[in-house]
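Every protein chain except one is present and positioned as in the full complex.
Our next item is chain A:
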Amino acid sequence: MPAHRASAPERRSPGRSHVSRRRFLGYLVAAPTLVVAAEVGRQAVFDSTPVANAAAIPSPPLPGEVYDLLDVIRDAARPTANLIRIEVERDGTVSFALPRSDNGQGIITSTQMIIAEEMNLDPDQVVVTLADARPELVFNQLTGGSSTTFSTYTPIRVAAALAQGRLLDAAAAELGQDKSVLTSRTGLITGMNGEELPFGELTELAASPVDEAVDVALKPREEFSVIGTPRTKSDARAMVTGKKKFLTDMQVPDALPTVICRGPNLNSAPQGVNNIDEVRTMPGVTDVEQVRTGVAVRAVTYGQAVDAVNALDVDWDGGTVEGENDESVLEKVRAGELPLAVPQTPGTTVEGDFVFYFRSNSALETNCAIADVRDGSAEIWGPSKSPIAAQADIAQDLGLPQNAVTVHVTEGGGSFGRRLFYDALPEAAEASRAMGKPVKLMWTRADDSRQGRVHPMATCRVRAQVTGESVSSFEIRHTSVASELNPGLSEAITAAANKAPLGNLTIAQSIYITTQTNPYNVGVATSLLNEVDMRFNTCSMRNIYSPDTATARELMIDKVAAELGKDPYEFRSEFVKLDRFKKVVDRAAQEADWGRTMPEGMAQGIAIHQEYKGIACAVVELDCRPETVNREIRSARTGPRVTKVTYVVDVGLVINPRGLEAQMMGGINDGIAMTLTSGLHLEDGHFVEASWDNYFYTRQWNTPPEMNIVLIEDSEAPEPGGAGEFGVAATCGAVACAYARATGTVPEYFPILHKEPLPFEPYPTVPPIPPSPTNGLEMAR
């Protein structure tokens, strides 16, 4: 495994602990067996000593440093947090339905660990399932903004601690012994004389006949034995044996493969089908119906549905961005740019202006859903991160009351932001209703790539003023094609917005402000967003704005450092705002052997990023020598290669270091792709890329052979922060800075290879799906 080394966890002394001694309120729920719930308001305390430095002009915090997106999400979740419940069954099982979606982030495993810790169980003894859509949970059922562990950590602990306490009380009464002499281990409570009572036998005795609020104390951090220890995913075996079931692997009776024929341009809508009856008679085809987004075909196999889709002759409208291309969109974004402030102090002005092209956040499992719409009810299955909003939308579409629609959340094959939306779910419902039959709808790869959601095109302008030995101002202006935020998120943010020091902002601006921070002491620091609505299908991609703004900011920090005659590492170490940040920067430089000599054409780059209560520092080594850049691999983007990444990250309390390391690794590979290779090209109203080998996400030949991820396990921050998106931004910054240092040219647009000739012949848009080859046996090796 790539070196994962962490400093020995230094347990906090009880006197300093922020969390362990506080009491929380839990609830006993009236039920025949033990059911507990939790509702918790809490404060996250993330203080740290500011770094005192003679030269650096302290910057007042940006709003995102005081009250960030995680706070917004947590506060929005608060009123409904009491609805999360832990149950102890008669067979001794401890079960919990997680109101979140797991798409590979490992949150099922980390939730098992949190419950196991408080109840002294083995994590395998905890059954965690994904909850169906429960409208009463409102914001609690949204997986986004890396919020899961942060907003559920304490409520889950409170419920688990309450359950453990009740079981101990029940055992004490049963045995006639004092609670303090009992021990609880792996679901068995042992008495003074070795008597053993399993949870299953105690659950009825521990149950409460009435709902009751109870005061709960949590296990002190010094006593943790599960949290903080590396743990392999609970379903690792199912995943390597092919037993893990994804949506399209599920067998729902009569839900046959269904594919939608989509138009040539982005969001083209069908205007009529010229050969529908002919296509209905094709082999395997059972139904063909026009829907809002195209023409749906249901068949015995997906292959036959695809063939039928390609045989359809459909009239289309021009879509939502007819005639547009990369440069015409960029022009419109430019027109929306807000002015930079004029420097008020004397000194040197350092400026930069960067363009970020569209990028796809398509996962490997394409958008998909199963729908069975009957008279007066609908049952839907899908890997959705916002099942409540999906349920509401579908109910409205079908003219049904919301409670007539059941939405089952399935485990997804990757998300990265896209599954905050649920594009396939209402489509499947519409097709099922039109056909009067259950459907298993799957987007093809071409659909996912060309019509799926994208990370918006943006520009980022930066102006810094260097005065004497310090930086007196640092202005960022980010201008972006409007990014859509899903309804669940928008409502909650709107609801929570008046709690935050946000003022009267749009949802996007609220998100921008609560995620943007400037980790440096650079005098007057501002960061503003403006959006240009262009009717693209957009969303976040393992973060919304940060990878781009971090790239711009870090490139400019290198320029500022040069202006001050400082080394990039030295500057960062000296100018970061908090001691906690400095530790991370210094550790990264030391781990990476910063400043080591490298051959001409290779360079190191360093960058940091602060977000979601965490701080990360990346040091990369980039090889830009011609023999590397020009290496030939069939149908591939090669180009500069990142040969080594050192990534030091402090996210606060670490629940599962092995899982956290995996999240960082994924983020690093994303950051490399976003900076160097993976862009979508818009041409004449449609995206050119129809598949992999068109869209160049990181592959084995791009990934760094050496990766050293270091987790700070003795963080001052007492609670877990967000992790899912945290590997990306610092990587982007470090790769960009390394490129500038290796080549002597500061890149002005991203991905850096975006304007290189395409190493493929684009697939036609009509028929919409590239046909499957037939020569697979010849290629067997």
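In this section, a residue touches a chain if its C-beta (ideal position, glycine included) is under 8 Å from a C-beta of that chain, and two chains touch if they have at least 3 such contacts; residues count from 1.
Criterion: contacts and distances are computed from a predicted model.
Trainee: Looking at UniProt, which of "ABC-2 type transport system permease protein", "Amino acid ABC transporter", "Carbon-monoxide dehydrogenase small subunit" or "Isoquinoline 1-oxidoreductase, alpha subunit" names the chain that isn't shown?
Mentor: Not shown, but named in UniProt as "Isoquinoline 1-oxidoreductase, alpha subunit".
Trainee: Of the residues listed, A:Thr129, A:Thr186 or A:Thr232, which one is in contact with the missing chain?
Mentor: Of the candidates A:Thr129, A:Thr186 or A:Thr232, A:Thr232 is in touch with the missing chain.
Trainee: Please pick, from A:Thr646, A:Thr698 or A:Ser715, the residue that touches the omitted chain in the full complex.
Mentor: In the complete complex, the chain left out is touched by residue A:Thr698.
Trainee: Consider the whole complex, including the chain that is not shown, and state which of A:Thr281, A:Thr597 or A:Asn775 touches that chain.
Mentor: Once the missing chain is taken into account, the touching residue is A:Asn775.
Trainee: Of the residues A:Pro32, A:Pro283 or A:Gly595, I need the one that contacts the missing chain.
Mentor: A:Pro283
Trainee: What does the interface between chain A and the hidden chain look like in terms of residue numbers?
Mentor: Output for chain A: 1-2, 103-106, 232-233, 235-246, 248-249, 251, 257, 283-284, 300-304, 306, 362-366, 411-416, 442, 444-445, 633, 635, 658-659, 662, 665-670, 691-693, 697-701, 703-705, 707, 769-777, 779-781.
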